[in-house]
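Yeah, one chain of the complex is gone here, protein chain that is, but the others are all in their spots.
Note that the chains take the letters A and B in the order they are written out, and that residue 1 is the start of every chain.
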Amino acid sequence: MSSENRQSNVLAWSLLVVLGGGLLTVLLSYSPPVDISVEGHRIDEAFGYTTRLITIYFAIVLFVMGYCLVRFRARPGHSAEYIEGNQPRHLLMTGALAASVFMLIDMRLIATSAHDASEIFWKFPTGKDVVKIQVLGQQFEWHFRYAGPDAKFNTADDVETTALLHVPKGKPILMQLRSKDVIHSLFLPNVRLKQDAIPGRQTQLWFQATAPGDYELACAELCGLGHYKMRGQFIVDEPADFEAWIAAQLKDAEEEYDADDKSANWGWDWEARN
Amino acid sequence: MHDAHHAEPTGFLSRVVFSRDHKVIAKQFLLLGLLFLGLGGVLALLIRWQLAFPGKPVPIVGQYLFSATAGAISPEGYTMLFTMHGTIMIFFAITPMLIGAFGNLCIPLMIGARDMAFPFLNMLSFWVAAASGVVLAGSFFVEGGAAMAGWTAYPPLSGATATPGLGQTLWAVSLFLGGVSTLMGAINYVTTILMLRAPGMGFFRMPLSVWGLGLAAVLNILFVPVIAAALLMLILDRVANTGFFVSGAQPGSAGDPLLFQHLFWIFGHPEVYILILPAWGIVSDLLAVFSRKPAFGFKATAIAMSSIVVLSTVVYGHHMYTVGLSPGLGKAFMSLTMLISIPSSVLFLNWLGTIWRGSIRLEPAMLFALGVVFVFGMGGLTGLFLGAITTDIYLHDTAFVVGHFHYTMAASVLFGSLAAIYFWFPKMFGRMLCPELARLHFWFTFLPLNLVFFPMLIEGYGGMPRRLYEPTSYKYLVQFQPVNQLITFAAMVLGLAQLIFVWNVARSLWAGERAPANPWEATTLEWLTPSPPPHENFDVIPDVHRGPHEHSRPDVPDRDWIGQWESQAPETPLTPPAPPSDSEAVAV
Partner (left out) sequence: MSDIAACEVSPVAPVATHGELADVVGMSLFLGSGAVLFGSLLMSYAMLRAQQPVWPPAGCPPPPLLMAAANTLVLAVSSVSMARAQIQAASAIRCAGALGATMALGVLFLVLQLPVWSALRAAPQFGLMRSVFLLLAGCHALHLAAGLGALAWVLPGALVSEPRGQQLAARVRLCAMFWHFLGVAWAALFLTVFVF
């Protein structure tokens, strides 16, 4: 290898490292939307430590690869060593390393994720202070229904909104989801959750918000040509503001109620299920 | 049907078009795959244009393709684009290239057979694949256009009510035909491997490429019928008004949309491994050849691949964490999914073990093989987040998933295919490719490719749902527009770089240097026979004396390899040693 070649190689690699590093820094400066839920941090944390661990492992793999490519490059006077890698010590080493990956990364992720899934995210709250909301997915709008003062759905005092979700801060919110036409998926980036709404089935989602504000909700599952338009406003209120909002909505709701309009009264009897 | 010798056919039709020669069929599949790869790539660039510059007219081609909307892509057009991009790339680009072309080329040559067990079925397999490709490509031109329900085609969206029109039906028919073709191929591959190995070719003397291709074929035999069943029901739902996947708005009425998802992913998850297994095998072989060492832990690699085959059949539920699985079922699927990381780690360690203390020749095929190690590492590791329930709930259906499966399926499998092309092109066509152009091709593919797929992971973590016509319709996604534009520019560079490859291939076919029988000083049986191999491959079926990667044996004097066919080390090399390639000096 001539010295000119070596120089241009070094130059190319330095350029690559600087450019790549710069780009990576910019890209990694992006972060997910602010977490406004009591439990969402669990998902961020699982993501965080898994990222750190796999970065370390992958860096080791790349380092060994790079080392080999430089150190064991074919050149006059260098020859490969005949290693089959079938000796017990090789197998032991491979097995031990693979097991360490599994135990350090996977087992921890399985344990946290299993706990969080069955004890937190898929364990639906019960009790008096739970705010119940019925959600209907429809091409290309999300509908939300609140039971109103009588605490019963599909009655005259229901509050119904389209593409607008109001929830009070500090109370568990429990939603039941159905779909009118195709599969949709309610995605609340700020609480780190999503749940499919499937025709013929009923699914559930719960969270508890911590910070009042004006956020967005999305449809995550392709539902047709207007999929991209199926966004909604997701507003977290102080409890008092929420009550005020419901009260204001109720006035309109009672006037507009028409018991015969089946498609407007899409709600259903709430049945607790787990 | 199985006589030892057939006369070589002479007519154009029987030699080139309706040939039963596995080497010709391999070329046919390669051509089919490359054509669809180009088409799928163009669709990808159009998708990227819309994401980077929503609603802006597409430069140059827009006025012809989208004349009704003054060159801009409509929601219909966009939905069609990503549906067809996914379908084409998976079933009509990657599958024909890796499994169709290199399955056909490598299996008989590497195990020392004259042809496939069922040459007629083999020919039929190609022509059914071609027919299904025509049906799919033709669906662009029917009224209402091509399919518009995503490549996963979940009903009820893919049903007759939500997506009327012939395009979606043709999509299902085409995939069904593709499945028939794949099944014919798979039966052929497994039978050939079981029945037609040369004397002495035990299972643990087969090259790992054959292991990968064979295991993929086994998975195909087991799981293609499952997707066939799902497609049958989808077709019937669409044309005969049956109601398998149709459900009323209220619970308890008629069919079940989730049934399709179950069937789709029972097939769909193994499908990922169907595509990646051959790539793993090829990479394992190539790393050994170009490190001049035996593949480290050969048996462990073969067993790891086999155990992934077994595991792949019981993990499909991790695609459905958001449909409302019971927690118990979710946890079971998660634990099984995570088990896959054990054999995957074994593969990585063995790859590193193979290049450790080797004498590494950075030929283009080796660069691409090393590229697979990198991109598959990225894909495999990002898969952890999607295998775990809670992180998947957040990341499901976002750009993170898109980045992840493009790293595994697109990047790894594409690099595997390119490695295979650079490695076996001399054997297939009897000509050498230009290594300098190939290196240029590698770097201009590898770097932009990472600039395309890595930022998608970031966008997905930022909460960007996939398949959005206008990402800017969400306020919280507006900040990602520079990233989207970066991806799009990188994708354009990636696309243009493929012209280097096209030029290299064209130049080589026209005026490339003649290939010797064994240009890489490799040890497997295909390098015994001339390049390109004669009709029926071998003058005499060779006896197999040793494993597939006997490089740098201390007891072999003068050269660092000994072929599987050689009973003992020859006094003088059988083939003249290749001139020391000057490429080694300027590499990288």
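The rule we apply is simple: a contact is a pair of C-beta atoms (placed from the backbone, for glycine too) under 8 Å apart; a residue touches a chain by one contact, two chains touch by 3 or more.
All values derive from a computational prediction rather than experimental measurement.
In the full assembly, the chain not pictured is in contact with B, by the touch criterion defined above. Interface note for the absent chain: among B:V224, B:L386, B:V413 or B:L468, the touching residue is B:V224. Which of B:V24, B:I187 or B:L336 touches the hidden chain is settled by the complete complex: it is B:I187.
Check B:L35, B:A131 or B:L236 against the missing chain and you find that the one touching it is B:L236. From the options B:W49, B:F126 or B:F244, the residue with contact to the chain not on display is B:F244. Considering the whole complex, the residue from B:L31, B:L65, B:A131 or B:L259 that touches the absent chain is B:L259.
On the side of subunit B, touch with the chain left out of the figure occurs at residues 1-3, 117-118, 121, 183, 186-188, 190-191, 194-196, 221-226, 228-230, 232-233, 236, 240-244, 246, 252, 254-256, 259, 262-263, 266.
Throughout what follows, only the chains that are shown with their structure count from here on.
Subunit A and subunit B, compared by their mean Cα positions, are separated by 29 Å. Subunit A contributes residues 1-2, 5, 9, 16, 23, 27-28, 30-33, 42-43, 46-47, 50, 54, 57-58, 61-62, 64-65, 68-69, 72-75, 78-86, 90-91, 93-95, 97-99, 101-102, 105-107, 109-110, 112-114, 116-118, 121-123, 139, 178-183, 185, 187, 189, 192-196, 198-204, 215-216, 218-229, 231, 266, 268 to its touches with subunit B in the complex. Within the complex formed with subunit A, the subunit B residues making contact are 75-76, 79, 148-150, 154-157, 161-163, 247-258, 291-300, 322-324, 327-328, 330-331, 334-335, 338-339, 341-343, 345-346, 348-350, 352-362, 370, 373-374, 377-378, 381, 384-385, 388-391, 393-394, 396-398, 447, 451, 454-455, 458-459, 461-463, 465-471, 473-476, 479-480, 483, 486, 551-554, 560, 584-586, 588.
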